[in-house]
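All protein chains but one are shown in place.
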């Protein structure tokens, strides 16, 4: 029934290649099916004003799509004079989600910026960015711990995300673009490695939903994130 | 236990004053406790390019806060050169939520823009904007139906929203600013008049949550929205 | 002869409601007929660089119109990327006019920002903003004097403004929108409470004028401002 | 008493050199003392949307200062991302003033843009721009009439402007920078060749004024503009 | 003598992987040593106004660097509100160079946009972008010819580019970042497949040069470009 022929509760193939750029403190290329995102974690000099002198750290994220990561070429945001509303929404979500897995005291007064740049898009880019972004962050923190800059591990738990939705009236896991553009309800689920919830966003697009359907999507999301966390752990091992 | 002395499941006082400006096709001033939002619905000449010739209508929203609607003065967005990320996120949510209650075929090829301007803020401004925005929209559509411009009512159902969250470890309804700034988990729930879900956003801030807590928040939200829908119906009667 | 049926030298009804928002140090909602402006005065942390260390204070103003304060919806300035020329002109005028009534030594090295936001427009919004803005400023200064932050009253005199013009060849007081859009000559007159002049702007639009007509407009303006100053004094009493 | 040694009612030396650039339809370099403004009038292809199909013409103006036209270098507006408030105010004034001398029916549906670029500033740049801008406009219209593109002369009257103010308590004509920066009251007076008034702006800066002083400034302005109009006529003869 | 141990006239390893994204009409990932650039060619709907109705085609280019493609993280251009001067300069060069190899009549009235996004930078990104950009363009044109949309091949010749410079007083081929940041003279040489010159830019940075040195750099460039053209031909074969 699904355009890809997958089962309702079947994820796309997941691959996470680490250390893909020689400059970043941590990096990976995450592929969730045909969605490919390059994630880098950079230890940055500048610290946001609101943490100066607090002893607390900060993790933030930026998101971008290459102009031809999509089916038809999008206008480059650098030429339009600003990031679009969707971009801003997504990078705020990525940053918020990653911070939920960070002990900011243990991190100490420093900022790590996670850049998620979509090389090829096929649905679920924000979830792939969170999942891959955590891997880049983990690798950057490992490097800081190896040098002794950080003593206590500030990464409490993996953070991973998956989208689920109602497609042709059925709850399905890990929507690809063909499904996403037709789904009546679309949700993003960000969880910790231990299954606790960080953020849930469910949104009707042309349909509505009830609490029973919400529960079905939650069940799928928990199963999907468990697979992603396993892939994260394997990648950083 | 709540700073305001309210019960856990008690909403703030709700008041909706209609037809508050002589120019707009529909308008109201909604007050949820000390949160006051002026909502206007304007029939606009310009139609977004993607609906031209489709016969379908469009409802969109814009959101703003007066600089001193808040405890300390915020910079005016018109002087900063762009709308901030939070503003963009909120106005996209308002537009999406209102459209979920609209039959775009019945509306016909025209655009209605709902402006939600916060005169005084005390938490829950996006939910108040959705609830009040629907009232303004309803009044504007009534006017169009009275003139015969629209024949079939395009407003399928009321749309209303409320925030709930975990405050001091307890699920509470309709967070005010004092609660919102301390809440470990904060959620926005947008529902139709018949109780079906349009959008759910739950986000951990410094805490995490589990599915049982999610259910508690959902229960509160359903009760709260029922009260808001009653107030909407009374206002437009 | 006037669209509203008013006498040539008759002002619209004036009402000034004070303390309309719980956050601002001073605030009022001024109504000059159907022109409604919400004015707030905010004591601000940031001080302009040119007064740092001078011991002198600063009063500045910002002006905005809600998108549907007008007959047809205007584009929101926050979305256009900048304030339009008219807005900039008006807020510079408001700030300059209010400062003319302020003893900047007595104010001390602090900034008060007066925000004038038009909720409903029917002509004369800049004059209403100055008149209402002074009331908000007066209330904010009163608060600072009550706390002892300011010892000598820095407000030398009330400041108020009215528009006059040549409509259908006749000098009329307090133009409403119907008159303003047809007037051959349009003037704004800003005066102190003692009748001394702060700023005079007279501008021909499609007509020209002579010194005798200038004198007629001045006479009307003096009478109008006297009524406004009385309303200001009553409001802050 | 005046820094320049001039009498109270003495203007600076006025020189208007015409046809200073080979490209513009009309141009002049106007020098009022050490204030030098290059004015060009360009017949433009683009017509503002609001006159399309109306048969009416439009005259508009733009104003700029070279970065080192002033005592200390100013930031180039092209690098700041927008024209400042003062620039916008001035160019709106120039355009409005010039249009007051134009018969827009006779001009026909075309736009002439007058650019006023300050090469060297010493006070009174906006008045010099209006006076010189009219000369450039006159020359451009002459060219259009010679070609037969325009049949009836659309320039009803010369338009010229001068500043007057209260300096050291005395009414003086044609303020230079040394006076302007110290003046208690500063006014700009835009008149037609026949002495009728187009725009009057008087503004207190640190002082106030009364109607008798207003009259003194008006007397000076009338005398000054008469000299400027004579210079304009000589230049275009 | 060179930091990399290369001979003076030795290029870095060149690799060109084609068809790296499923969406673009043509694409490649070009690696010149540690400089990695993702190039895509997109057939675009929008055509620049100046070719409308001319029957001529257009090829344009855009360039970007991922924030952490460099040793320390750069600010994302989409967040700064505009493309920097260096970016603009480079993308104009890429577009101009590629157009020099295009028969715009044979291309027909359509636009192809070549995006060059630097994933990892180690000097010579603009030259790699031109060389890889031509491969992407070639592949996109092949696709258009296969479908019959284009009949005569519009690509007259390969276009490739290499940098040469004076490093430690010696002429060297294909500068990497370590050399580029120390070079006294730095040049970019864009040539056609037949060796004719399209663009030459030589620039002294802290040194100057003479015509003999210019000739040495030209000799190196010709040899380098010959190797690049061979690699291009192999890639698109």
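As written, the chains take the letters A, B, C, D and E, and residue 1 is the first residue of each chain.
The definition used in the following text is that contacts are C-beta pairs under 8 Å (C-beta built on N, C-alpha and C of every residue); 3 or more make two chains touch, one makes a residue touch a chain.
On a predicted model such as this, the values are computed, not experimentally measured, just so you know.
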- Note on the structure: Of the chains on display, those the missing one touches are D, E
- Task: Tell me which residue among E:85, E:148 or E:169 touches the hidden chain in the full complex.
- Result: E:85
- Consider the whole complex, including the chain that is not shown, and state which of D:24, D:94, D:214 or D:236 touches that chain. D:24
- Logged for chain D, residues touching the omitted partner chain are 21-24, 27, 34, 38, 40, 42, 44-45, 62, 64, 66-73, 76-83, 87, 113, 115, 117, 119-121
- Item | Sites on chain E contacted by the missing partner chain, in the whole complex | 82, 85, 88-89, 92, 96, 100, 192, 196-204, 208-211, 214-215, 218
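Keep in mind that, in the parts below, only the chains that are shown with their structure count from here on.
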- By label order, what chains touch chain D and chain E together? none
- Item | Between the pairs C-D and B-C, the one where more C-beta pairs touch | B-C
- Message: With touch defined as above, tell me whether chain A and chain E contact each other through largely the same residue numbers, more than half shared, or through different ones.
- Response: same
- Message: Can you compute the centre-to-centre distance for chain A and chain D, using the mean CA position of each chain? Integer Å is fine.
- Response: 59
- Task: Find the geometric centre of each of chain C and chain D from their Cα atoms only, then give the gap between the two centres in Å, rounded to an integer.
- Result: 28
- Task: Averaging only over C-alpha atoms, locate the centres of chain B and chain C and give their separation in whole Å.
- Result: 33
- Query: So which bits of chain E are touching at least two other chains?
  - Reply: 81
- What kind of graph do the touching chains make: line, ring, star, complete, other? line
- Sort out which chains touch which and give me every pair. A-B, A-E, B-C, C-D
